[in-house]
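A short worksheet on the structure shown next.
Some chains have been omitted; the remaining ones sit where they do in the full complex.
Read from first to last, the chains carry the letters A, B and C; within each, the first residue is number 1.
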Amino acid sequence: MWNEMISDAYEAIKDPGTEITVANLEKGPESIEQHYDVAWAELFTLRELERAEEERYDAVISYCFDDPALLAAKEKLRIPVVGIQEPSIHLASMLGRRFSIVSVGGEPGIGCARDEVGRYGLEGRLASVRVVNIPVLDIRKDREKLQSTMLAEARQAVDHDGADVIVLGCGGLLGLAAELQTELNVPVIDPGEVALKIAEDLVRLGLAQSKKAFPFPSPKMRRY
Amino acid sequence: MWNEMISDAYEAIKDPGTEITVANLEKGPESIEQHYDVAWAELFTLRELERAEEERYDAVISYCFDDPALLAAKEKLRIPVVGIQEPSIHLASMLGRRFSIVSVGGEPGIGCARDEVGRYGLEGRLASVRVVNIPVLDIRKDREKLQSTMLAEARQAVDHDGADVIVLGCGGLLGLAAELQTELNVPVIDPGEVALKIAEDLVRLGLAQSKKAFPFPSPKMRRY
Amino acid sequence: MWNEMISDAYEAIKDPGTEITVANLEKGPESIEQHYDVAWAELFTLRELERAEEERYDAVISYCFDDPALLAAKEKLRIPVVGIQEPSIHLASMLGRRFSIVSVGGEPGIGCARDEVGRYGLEGRLASVRVVNIPVLDIRKDREKLQSTMLAEARQAVDHDGADVIVLGCGGLLGLAAELQTELNVPVIDPGEVALKIAEDLVRLGLAQSKKAFPFPSPKMRRY
C-alpha cells in the first residue's frame, strides 16, 4: 500500500527515462517517529541502500524524513545517496527565509526533527516544528482529518511562527502538498518528491557525495 | 558565442520537454566580476527577467554567479526565479562538508563572492574563495591555460583549505567541471548546469519562491 | 521638500565646518521600500555617489535605509561612503542588547530590512522589524497619524519583542526620534542623523573603507 502510494506519486513526476524500485526494510520498527526508531532502523536501512549499488542502480534514496543511515551510506557507496529531509530543507531555504516542518507522529518527534535540521546546518532557517497527533501508521485511516489538522498546524506556522515556506515532515504524506499550498498561499514542499528530483539531477549532472567528505569504510569484521 | 556555449551545454542536460531561450542584457557592463558590476547590471537584468514572465516562460534563471537582481525578481514574479550561485552552494552543502568557490576574474571578486555566500546563510560551509587572474572576457582565449590554472587553484582548495567539494564561480566555465572532477576526485559543480536542473525541478513540482517572503512590489512610478 | 527637511535636520547637528549638499536621483523609483525598488535605484544612486568624489566632496552618504549601491560605491571610491542603515545598527548594538527596526512602507519591506541586517552580520542583535501601513511617499501627509502609529509599533517592539533600542527604518522620519524616545524611555535612533556624524568622524580620523576589502573595479565597458 505504502509502496504503491510512493510508486504512483513518483511515476507522475519522474523524468521519462527514470526507472524506480521501492524496497522495504526486512526488519526494524513499523514506523520511524523519533531517535529511538531511527536507531532501530539504521542498520536495516543501510543494508537496503547498499543493495541498490550492488544491483547497479544509479542512485538511492533513504526514504524517511529522519534520513536514517544517510551518512553511513554516503560513506559506503559511490552512487548518489539522497535523504528526503536534507534536499527538502535546502530547497525550502531557496524559496523563502524561514520554513516550518509540519508533520504527523505527535510531540515525541519534534526534538528529533530539530536535531536533524541542526545536523544540516540550517537551524537558522527553521521557524518551527509543528505536529498533529496522528501516528504515522494511521496516516491513511482518515484522510479528511489528516488534511484538516495538517492545514491548521501549517496555518499556525505561517501566521504565528513566521514561516514563509512549509516542509511536510514525513514521507507518507504524498498528495497533500498541493492542497495545502492552495489554501495557505505559501510553498508547501513534499520531501519525498524533492528527493526524487534531486537524485535524478545528480545522476544527470554526474555528481555524487564527496568521497573526501565521506571516505570509504575500512575493512573489518561487522556482524549482525 | 556565449549564448551558443550555454545553449549547447543546456541542450545536453535538459529534460526532453524543456525549451530554452538565452537572452542578453540590452545594456550594463561587459562582464560581472564584483559589486560594482552587479550594481551596473541589476536593473537591466531585472528587465530581462521580467520579460520572461511576460512572454509566458515557466521559469527564469539570472545567469551570472553573482545572481544579479535575484531578490528583486523573486518579488516581482510569480514564476520560479533561480540564480546560479544559490542552488549550487546548497547542492554543494549536500555533497560534502565544506566547499570552495574557484573562479576567474582575479582578486577583486573574492569579497563579493564571500558576501553572496553570507547572504544565503552558508558561510559556515565555505572553505575558501580562490581565483585565477584571467578576466571573464578572456575565458575562451586560452582554454589550456584556463584549465591548468583552475585545476591548480582547485587543488589548493582541496589540499590546503579543507574543501571537499568545488563550486565553479562563474557561469562561463561550461565544460570544465567534468575534467576537474576527474583530476581532483571530489565533486566539481558547474553552477549554470545546476540552475537549469533546479529550475526544471521547481516547475515539475509546482513550486516557486514564497510570495510571503518576496511580496509583490507596490505600484509606484519607476523611471529609467 | 525632502531635501529641505534633510538639510534642516543636518544643519542642526553637523560639525561647524561641515558643508552639506543634498542631491537627488535623476531616475529610478519614487521611493524605495523593498528589494525591487533597490534594484531600480541602484545604478542611479551609484552615479550620484560617484559624482560626489568627482566634485571633491570629502565623504558621501547613500541616503536610504536600504543602503542602495553602498558596496558598489565602496569599491569605486576612495572617499568614505556611508549608508544610513549600516552605521545605525552598529550604534544600536553599542547602546543595548537587541534593537528593533520600526518603519513605514508596510509589510513588503520587512524581509528586505531583515536581509540587510543579515548582510551586516548583526541578525543576532535584531529583535524584530515592525512597520506601519503608511507608504513612504505619504509620510508627510498626516504627521499625527505617523507619530501615533510609529509609537504604537515601537512600544510593541519594546514590550513584546524584547527590543531595548529602536532604530527608525527610513531616512524620511527626521524629527520623530526625540519624541518617541521621550515616550518610550529607550534610545530611538534616527539613521540619517547617525550617518552624518559617522561620515564626519571618518573624515576627521582620516579613515575610509578598506580598499583591500572593496577593490577598485577593473576597467571595462559599461553602458546605460
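Heads up, the rule we're going with is that a residue touches a chain if its C-beta (ideal position, glycine included) is under 8 Å from a C-beta of that chain, and two chains touch if they have at least 3 such contacts.
As the structure is a prediction and not an experimental result, all values here were calculated from the model.
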item	value
With 3 chains placed, the number the full structure-file assembly comprises	6
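By our rule, only the chains that are shown with their structure count from here on.
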item	value
Angle (degrees, nearest 5) of the CA superposition of subunit B onto subunit C	180
Between subunit C and subunit B, distance of the C-alpha-averaged centres to the nearest whole Å	30
Chain centre separation (subunit A, subunit C; CA means) in Å	43
Contacts with 2+ other chains: residues of subunit C	111, 115
Touching residues on subunit A, where the partner in the complex is subunit B	13, 15-16, 82, 86-87, 90-91, 93-97, 120-122, 124-125, 158, 164-165, 178, 181, 185-187, 189-190, 193-194, 197-198, 201, 204-214
In the complex with subunit B, residue positions of subunit C that touch it	27-31, 33-40, 42-44, 46, 69, 71-72, 74-76, 106-108, 111-112, 115, 118-119, 121, 135, 137, 213-218, 220-224
